[in-house]
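Here's a structure for you.
Selected chains from the complex are presented in situ; the others are not included.
Which chain is which? They are A and B, in the order written, and residues in each are numbered from 1.
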Amino acid sequence: MGVRILFLGPLADLNGRNELTVTAPLDWTRLLDIVSPEMKAQLESDRVRIACAGKVLVHKADLQAVDGDEVAVLPPVSGG
Amino acid sequence: MRDVQLLHTAFDPHSVNAEFSVRHKLAGGLCSFVGQVRGEGGVQALELSHYEPLTLPGMQEIASRAIERFDLSGLLMLHRVGRMCPGEPIVCVSAAAPHRRGSFEAVDYCMDHLKSAAWFWKRELRGDDWHWIEPRAQDHADLKRWK
C-alpha cells in the first residue's frame, strides 16, 4: 500500500500533481528529501501544516506515517 | 438539532431555511447568513476545494462550539465545494434561539470560524486564468473577537 501524500490547494499546482505514493514508513526527514526544493521550503514554513491519518500534527517533525496512512500537506486556508 | 453538510451541487438556501423555520417555529429568533459568489472583478467562476478527512469534522467542531456557547435550539451549516458561478450560494448558516442576540452571535461566530479556520481553499477564474485566494489579515482579526 505504502503512504499516499496529498498536496492541497495551491500546493497541488506547485507540485505539478496533487498526490504521490511512497513506500512506508515516512517520517519528516524523508518527506523533506522526497519533495522538490520549492516544496521543501513550503513544508518548512510555519504557514503549512501536515495531517497524518486524518489528524493535523501539532509538530510536523513528529510525522511517523505507516503503511496505509494518508499524509496531507495543508497550505493556509483562503480568505473570506 | 444540528444539520452540518458539505454540498457538491447547487442548493437553494431559502427552501432549506423555510424547512428549518418550520422545525423551530417556537424559537423567538432565526438568524441566517447566505454567502454568494460575487460578480465583481471579472470573476467568471469560483472553485472551492476541501480535504474530506478534515473539512467536515472541522465544520462539525465549529457547530459544536457554537451550540455550547450560545443558547441555540437549532443550527444549520451548509457549505458548497466544487465549481460555482457568480450569484450561486456558497454557504448558508442559520441559527434558531429563544432570543435574538443568541441567534445573531451564533451565525456570526460560525461564519468567522468557517472563513478563517475551516479547511477550504479557493481559486477564482478571471480572464481565463485561475487565481488562488490568499488568507486575509481581516479574517484573523475577526477570529480574535471570540477569544
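We adopt the following convention: contacts are C-beta pairs under 8 Å (C-beta built on N, C-alpha and C of every residue); 3 or more make two chains touch, one makes a residue touch a chain.
The shown structure was predicted, so the numbers you read here are calculated from the model rather than taken from an experiment.
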Formula for the entire assembly, written in the chain labels shown: A x2, B x2
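The definition used in the following text is that only the chains that are shown with their structure count from here on.
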Rounded Å distance, chain A centre to chain B centre (Cα mean): 27
Residues of chain B defined as touching chain A within the complex: 49, 51, 53-54, 57, 115-123, 132-136, 138-139, 142
Chain A residues within the chain B interface of the complex: 6, 8-10, 13, 51, 54, 56, 70, 72, 74-80
